[in-house]
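A single protein chain has been removed from this complex, and every other one stays in its place.
Letters A, B and C mark the chains in the order given here, with residues in each chain numbered from 1 onward.
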Amino acid sequence: MYNSLGNILRLTTFGESHGVAIGGVLDGFPAGVVLDFDEVEKQLSRRKTGQSSLTTSRKEDDEVEFLSGIYEGKSTGHSIGFMVRNTNQKSEEYTHLEHVYRPSHADFTYQEKYGIRDVRGGGRASARETTNWVIAGALAKRLIPDIQISSFVSSVEHVDFHYDENSTDLSQIDSNHIRCPDADKAKEMIAAIEKAKMEGDSVGGIITCVVKNMPIGLGEPIFHKLEAELAKAMLTINACKGFEIGSGFDGTRMRGSEHNDSWQQDRTTKTNHSGGIQGGISNGMDLVFRLAFKPTSTIMQTQSTINDKNEVVELEGKGRHDPCVLPRAVPIVDALTAFVLTDMFLMSKIRTNF
Amino acid sequence: MYNSLGNILRLTTFGESHGVAIGGVLDGFPAGVVLDFDEVEKQLSRRKTGQSSLTTSRKEDDEVEFLSGIYEGKSTGHSIGFMVRNTNQKSEEYTHLEHVYRPSHADFTYQEKYGIRDVRGGGRASARETTNWVIAGALAKRLIPDIQISSFVSSVEHVDFHYDENSTDLSQIDSNHIRCPDADKAKEMIAAIEKAKMEGDSVGGIITCVVKNMPIGLGEPIFHKLEAELAKAMLTINACKGFEIGSGFDGTRMRGSEHNDSWQQDRTTKTNHSGGIQGGISNGMDLVFRLAFKPTSTIMQTQSTINDKNEVVELEGKGRHDPCVLPRAVPIVDALTAFVLTDMFLMSKIRTNF
Amino acid sequence: MYNSLGNILRLTTFGESHGVAIGGVLDGFPAGVVLDFDEVEKQLSRRKTGQSSLTTSRKEDDEVEFLSGIYEGKSTGHSIGFMVRNTNQKSEEYTHLEHVYRPSHADFTYQEKYGIRDVRGGGRASARETTNWVIAGALAKRLIPDIQISSFVSSVEHVDFHYDENSTDLSQIDSNHIRCPDADKAKEMIAAIEKAKMEGDSVGGIITCVVKNMPIGLGEPIFHKLEAELAKAMLTINACKGFEIGSGFDGTRMRGSEHNDSWQQDRTTKTNHSGGIQGGISNGMDLVFRLAFKPTSTIMQTQSTINDKNEVVELEGKGRHDPCVLPRAVPIVDALTAFVLTDMFLMSKIRTNF
Partner (left out) sequence: MYNSLGNILRLTTFGESHGVAIGGVLDGFPAGVVLDFDEVEKQLSRRKTGQSSLTTSRKEDDEVEFLSGIYEGKSTGHSIGFMVRNTNQKSEEYTHLEHVYRPSHADFTYQEKYGIRDVRGGGRASARETTNWVIAGALAKRLIPDIQISSFVSSVEHVDFHYDENSTDLSQIDSNHIRCPDADKAKEMIAAIEKAKMEGDSVGGIITCVVKNMPIGLGEPIFHKLEAELAKAMLTINACKGFEIGSGFDGTRMRGSEHNDSWQQDRTTKTNHSGGIQGGISNGMDLVFRLAFKPTSTIMQTQSTINDKNEVVELEGKGRHDPCVLPRAVPIVDALTAFVLTDMFLMSKIRTNF
């Protein structure tokens, strides 16, 4: 329940940053599907650390081991177990944090909620968990091969890139380290990150996700609206503080006459302020949604905080961390989007008469 | 599953705008609780139509009938069934819509998904369903009596009101028709709505929700992060297109050194950019989140759209509708917030040793 | 959760014996299905009281009101709400039970668990709840029209009827009041009940359920084995104390060489000791399972028991009750079987590749 995502397709995960392993069980996966392990590897390598100067130098060689549910390369219809052993952990790096609550981390809330916490690398709160999601998302994507999911960085600190349906070349996302489809903006973004890094600081930004070739009819009308399922999944990503779809917050400035998406003869809408969803159900237009990521909490500066005796202490910045999570968050957004859409796709299979 | 909200506390709803009744089953409610029916009535009357010139004149006398689970005014621990009969429906008002897909409504997606749809009043897509949520939220609130939930309108079209933790008087929310705690801003907002209404148009805006007196420890670390549960609930509200918590989208412009919330000796944080949640779990600070509402789809202007034969047709604006959903959405946000927090509160009861 | 049955098709119920109403929400029902309301009425009339001298004279005119999810006689894909108002309750009949715990009733356990209980007619523990199941089962049956479900009374106290696949005429089940397909055995059974009734006593017995025309592939291999889902559903029926499928308890006396069901060229098995299920999944042979029902707890004799002050008291037998629940349990078994099979049928729709 608490560590499970999805309704028909269901991922249940486990694992701490510096424990034995992370992993999960992917359940509800239909039988007879040729699995795409290359896609899993590809997406994992997009998520992994040490790709560039923008990401932490902590090296994670994420080797997935599939444990069940697969026979001669095909899904058997049974639960797919998988795991990634943790290696290259340096637990001693965390001994100075045993009694200290880092600002804007989960240290305090975990300790208060559970009365116990694995201090090494943030334990269960570590973004290492997102590896599980990338694996599950890459497997799930195989069930909706025609749908094209493209996430990219559209903003870093004060540098903005505006997506344009007609001119943005989504094939260029991976052509630079920040994963922005515009080469010039990418350079500016990278410069902003490097400046912050040099100053021992971190930055946030925005990821935009565009989904093309959407089928009509995904999403359920009330408590499983497609946008609600997406919002829930996205807000589970570490550091994500906001979600908007279609016109989002800007749309609150518009009049209804301007905002309404008129239907055209070819069953497309003239505009797409709805972001591809109406009444909780996909209408066949592109999904377009945006996610706000706060700047990384771990910084290389001294900060004031308290310890578990409520004493104010100074916390020195050290360790290996990303000054900006955005480029590595892109494949995570892709994965969760794939997962949610596949789940809704499977659900849609049982909603009409046979 | 598809019409259920919540994990431990679970609401399952039914009903169409112009059907026999709407209602629900509230399950998982602990036994022996004196229920507060006045609170239910109060919240329903905040949601109902015809309160002012800002809302539709369609009159709904929402009379809740509780059907089970209550004995001598107390919960019995069994499922609480309730219903509200639909009255004052004018189904004939909708005959001209039988074959037409209104722009930015659920007409097209429902028809495509199900191959059948109740055209009267939007059927299941009607905001009438939110009545069920208000009832459930008001009942649930009784389980977390100390938590103070205050939603209010913080923006209408171009008129913004900025919430300030120290100066905003949350007791003034209901002192005006728009439900903004600032009297002057409220007047401006009302003027904006009336202008739009006069022009046969509609406007959107933003609702801010502030939750005070939060216990520490609500929310689950991975797929039931408190912000994820809230986002999911809020994105189920008709016309809601965005959710942000704490610093939200603005926070993407900040540096980590500025954004981090330093812990202080009294176990509060100096700033609250996190919006009261860290690692998915409440940290005892106020929850502060904001919701984007698009302008109402139904407008009193002629629009171009298609019918179910893919022919372009002109759709005349008529009927009784809200030019702005915000004031009536305020109690809905309150209710869903209460529901989610109660659900997480009950879940927290079983997370530590006994 | 606690008042819900089913995985894909989900029934959530509410209601107490002497409360306002009983009812439920049937969710996950596919769209576009012409519903069979006559079947609902027919099954309800099989379940109702006052059919013969074998059942309680308390008259229940169960009038179902469908509240949602239906448009022009077809399912819309939305949750189907329904309710049956309670009428003809005589609550005063129960005042003498307010502080007394009847032997083998739920009085004591409810009071201890919840600290509060609706004493009138057993409250939520009343078999009146089974009305909801009959309604849901009859609706669900429409989704698996080819499957033939036939429950019947195969034993009353010491009178046994042995089902024989070849000679038993299942069309005769409703030809007598006890619902045994054999007229002679039926007479003996009825005589046994009437004797017990005259003596102010009650009897139990066995219901056998035979399901013909089963598709291959219903049931999930581990925790949703078809027999496990059936057992769970059947053990929810009031007074049911046992479940066996195929060879059941008698099969424990057999050798493997005798018990194994050999496959034949036409893909049937020579014997059917498995009762139609292998590895948790239907194999196309008839399902055959049997349910033990204890004698009704309410008897017309004076019994010794305690009250809520732990004082021993004498409890007089009075009121209107069934001396034998079996004939009225038959449609309940039919309904739950239909519900479980439909749920598993829907689940099977998403288990293989598309």
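For the reader, a short list of remarks on this structure follows.
The criterion applied here is as follows: a contact is a pair of C-beta atoms (placed from the backbone, for glycine too) under 8 Å apart; a residue touches a chain by one contact, two chains touch by 3 or more.
Values in this document were obtained by computation on a predicted structure and should not be read as measured data.
The chain that is not displayed touches the following shown chains in the complete assembly: A, B, C. Contact with the omitted chain, checked across C:Asp27, C:Asp62, C:Glu129 or C:Asp182, is made by C:Glu129.
Note that of C:Ser17, C:Thr49, C:Ser150 or C:Ser247, the residue touching the chain absent from this view is C:Ser247. For the chain missing from the display, the contacting residue among A:Phe37, A:Tyr114 or A:Tyr163 is A:Tyr114, taking the whole complex into account. Even with one chain removed from view, chain C keeps its contact list with that chain: residues 1-5, 7, 13, 101, 103-106, 108-110, 112-115, 124-125, 129, 155, 157-158, 196, 200-206, 216-217, 219-225, 227-236, 241-249, 251-267, 269, 273-275, 277-283, 292-299, 301, 303-306, 310-312, 347-348, 351-353. For chain B, the residues in touch with the chain missing from this view are 8, 28, 30-33, 77-78, 143, 221, 346, 349-354.
As for the chain not pictured, it touches chain A at residues 1-4, 7-8, 10, 12-16, 19-25, 27-28, 31-32, 65-71, 74, 76-81, 83, 113-118, 123-124.
As a working rule, only the chains that are shown with their structure count from here on.
Seen from the C-alpha centroid of chain B, the farthest chain centroid is that of C. Chain B maps onto chain C through a rotation of 180 degrees [Cα fit, steps of 5, range 0 to 180]. Per-chain Cα centroids separate chain A from chain B by 26 Å. Chain B and chain C have Cα centroids lying 40 Å from one another.
Between chain A and chain C the centroid-to-centroid distance comes to 47 Å (mean Cα coordinates, whole Å). Touching two or more other chains at once are residues 221, 351-353 of chain A.
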